[in-house]
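Every protein chain but one is kept in place in this view of the complex.
Chain IDs A and B follow the sequence of writing; residue 1 opens each chain.
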Amino acid sequence: MSISQKLFTLSTTENIGIYNLTEKVQKFIETTSVKNGQALIFSRHTTTALVINEDESRLLEDIKTYLKKLAPPTDSYLHNDLHLRDVPPDEPENAHSHLMAMTLSTNEIIPIMDGKLALGTYQSLMLVELDGPRERTFFVQVSGVT
Amino acid sequence: MSISQKLFTLSTTENIGIYNLTEKVQKFIETTSVKNGQALIFSRHTTTALVINEDESRLLEDIKTYLKKLAPPTDSYLHNDLHLRDVPPDEPENAHSHLMAMTLSTNEIIPIMDGKLALGTYQSLMLVELDGPRERTFFVQVSGVT
Partner (left out) sequence: MSISQKLFTLSTTENIGIYNLTEKVQKFIETTSVKNGQALIFSRHTTTALVINEDESRLLEDIKTYLKKLAPPTDSYLHNDLHLRDVPPDEPENAHSHLMAMTLSTNEIIPIMDGKLALGTYQSLMLVELDGPRERTFFVQVSGVT
């Protein structure tokens, strides 16, 4: 079995934004010798998430609206009472971002067949920034047989 | 290490419906030599999801009601403005189906112990159709030691 791993960085540009990672992950797989196995993608933040769905621009706006309906940024949250917590001066009020991240997922696993991500026709792997813009990192681990 | 993989097809019969896959996956494991490892189940669609929970008929109805409350099919969504998108003539208005799928999951991983899915007493693996009826596919990858 072969295991290859790489930490990627991503500069997000929006407060809530969605970034397609499919091609980055596919290209990394091609630098390994893995033909059949899996790619584990892991977001290393508590206010970003990963999702596998359709990368259609109007749907991406619907996703943002949906997440804001589930966890409204303007609601009151205990986590946002910064004066009651021991935090740095630039700590954001981002409880809603954490709740959105939990509703989605921190990791995704995609099978690899014949050296390619075995995604369906309309599936893309996307990172969802929920408290940006920031410098973000995600981890990709490719494992399997050559 | 051994890796075996198989693409399954499933004909769904409802617009929103829930289908127990546990036995199909268990039978596939038994055709491989894997005794300890894991089964990765991957839905290849953006309007289906996988879930591990209790297969109790009244709960399955509660799940459908819950998903429709979170993402009401009758709400307005940008993705449903089909005249503003380049789509085939039979494109459905299914933004709610995408949002429901994201709230659940595209993939599940279940440990295998002694050749069996290490599920708890009340756990079943289920595929959730969110924009059917349709022909659907899901991928199962069994990996581990013999």
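Just so we're on the same page, a residue touches a chain if its C-beta (ideal position, glycine included) is under 8 Å from a C-beta of that chain, and two chains touch if they have at least 3 such contacts.
Remember, predicted model here, so these are calculated numbers, not experimental data.
Touch with the hidden chain on the side of chain A covers residues 1, 3, 5, 40, 42-46, 70-71, 77-79, 81, 84-85, 95, 98-99, 101-103, 105-107, 109, 137, 139, 141, 143.
Those residues of chain B that touch the chain absent from the view are 1, 36-38, 51-54, 56, 58-59, 61-63, 66, 70, 103-105, 108-111, 113, 118-120, 122-123, 144-145.
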